[in-house]
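Heads up, one of the protein chains got dropped from this complex, but the rest are sitting where they should.
Presenting chain A:
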Amino acid sequence: MNFALIRRAGIYLFLSVAAFLSVFPFYWMAIGATNKSIDITTGQMTPGNNLVANFQSLAAQVDLVRIFGNSFLIAIISTILTLAVSSIAGYSFEMFRSRVRERIFQLLLLLLSIPFAALMVPLFVMISRASLTNTFMAVILPTIASIFIIFYFRQATKAFPGELRDAARVDGLKEWQIFLFVYLPTMRSTYAAATIIVFMNAWNNYLWPLIVLQTPDNKTITLVISALTAAYAPDFGVILLATVLATLPTLVIFFVLQRQFVQGMLGAVK
């Protein structure tokens, strides 16, 4: 038997199992959204005909427009502000020479190791003192200066040609204009990849909104799904339908920006 063939078969088997493990939860979630709760618990794996009933039940329990509106508003503002602040920071860290630059950057990276659980209480005290509890800004503000995204932009900026900045300076652009009119369009794929990461994090954010958003009107979709599971007799069909709906925006964004995402992750500047 040919060794190369066995090796190839092994690789295919491994990749098939990995693909199955990745895709199966999505399949189960989508199938579950069309079935009754009892069918799901008995392990039905084929599409059912309860989708409309599940939707009606979900719509009766949750103000879908408002909740999705909240989630979108928070995720979009959070994404825009995070990208703006963190990309400027990443660009500056890479472009401007300073004696303390590396020290500050190392300090930032060190902060990355502090778990969120340790920050929760002081953060809540700050938000509370600023009278921001139960507002969207309470959810958005702590996410804006993302150390990971600053780090990501700094690394990506290493591939940004210095001569492009020089050319822009000779062409008469001020530093902020270079950032806006040369750097930003050149780094499109980096921004696309960062958009997916930041939007997904903001959209899926659970723990912090749970703490600072207190009235039902202000809840986000992740909090609502969690609340649905907390019922005395949870309806799994409804829960899975809500989960499907909550997954859709991130999927759409990923597929729209997929090509740039891959380029951005590879750090390509063309």
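Simple rule for what comes next: contacts are C-beta pairs under 8 Å (C-beta built on N, C-alpha and C of every residue); 3 or more make two chains touch, one makes a residue touch a chain; residues count from 1.
Assume contacts and distances are computed from a predicted model.
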Out of "sn-glycerol-3-phosphate ABC transporter ATP-binding protein UgpC", "Oxidoreductase", "APC family permease" or "Glycine reductase", the chain not pictured bears the UniProt name "sn-glycerol-3-phosphate ABC transporter ATP-binding protein UgpC"
Given A:Leu173, A:Ala227 or A:Leu245, the correct residue touching the omitted chain is A:Leu173
Given A:Val182, A:Ile225 or A:Leu257, the residue that touches the chain left out of view is A:Val182
Note that chain A touches the chain not displayed via residues 161, 163-164, 166-173, 177, 182, 185-186, 188, 269-270
